[in-house]
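Removed from the display is one protein chain of the complex; every other protein chain stays in position.
And now, chain A:
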């Protein structure tokens, strides 16, 4: 605006109307903009002479921005807020000196250090407690894990390399105050497959495929993920399909897959679980110490069995449920074992 005001003053100073006209029509509309353009041209000529022709026939975006627009844009951002503090629950992840185990758990349970509701997570949570490792737990999801599966452990700072579940055993032996020994017997491998196959399948079937436990599935996995009923329905469907595929993969459904009509037989799954629990009870009855394979202290295998028996008794204790199977196996050895592990892992308050 200043330059435009300057315009009319010039003719008075030079008193040449023709010059005034020339400036007004042929001159740059805005002095500042014009100067900028010529400066850009000069630099392009001196630096890259072969591009000078291109620069002279410059693209439309190199036209100067109208001053009012420039002023408008200059006023942004209107306000710059100060950086937001990290959420309180992430404090331990960045600055704490206590190792953190990331598991499936509710916020309230995590604050209390209560048992996780996922068998895989509970196994390691129990084992670390049995080994005397000091740690806290935080609720998380598979997406947060570097391996794609929970649990994983973030050790005390400054060490920030996450430890996946496969290396937790070594970690517990190094950092625990009373690391348990591991019975090495080939029978252990055989009995371990009872946890991997029949008990796991029964848990998957009961939680995911059995409509009686839909509310449990929602509380555990779908409700924390989203508040939208449509997304929850979709998630539930996905989880069910994944669980079914998992059971069909491990069970003896091969020939059904060939016919393209594999259906999980619930009765067979529960019968397998009942037999597996009987076998575990019988194995426990052989031991005089109250822990599997006659170990002096509870081992990883004890933690693995406890992870299933505890969850089955706590959440599926209804008529004909898996909890009833656990209590009824053998002469109640597994129920006694469950209580002993709760005691040993300092979960006295849990039932």
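As a working rule, a residue touches a chain if its C-beta (ideal position, glycine included) is under 8 Å from a C-beta of that chain, and two chains touch if they have at least 3 such contacts; residues count from 1.
The criterion applied here is as follows: contacts and distances are computed from a predicted model.
Trainee: According to UniProt, what is the chain that's been left out of this complex called? Choose from "Phosphatidylinositol-glycan biosynthesis class F protein", "Mitochondrial distribution and morphology protein 35", "Tom37 C-terminal domain-containing protein" or "Exosome complex component RRP4".
Mentor: Hidden chain identified via UniProt as "Tom37 C-terminal domain-containing protein".
Trainee: Which of A:72, A:212 or A:282 sits in contact with the chain that's absent?
Mentor: In the full complex, the listed residue that touches the missing chain is A:282.
Trainee: Taking the full complex into account, find the residue in A:107, A:196, A:233 or A:343 that is in contact with the omitted chain.
Mentor: A:196
Trainee: Pick out the residues on chain A that sit against the missing chain.
Mentor: With respect to the unshown chain, the touching residues of chain A are 186-187, 189-191, 193-194, 196-198, 249-263, 265, 268, 271-272, 275-276, 278-283, 285-286.
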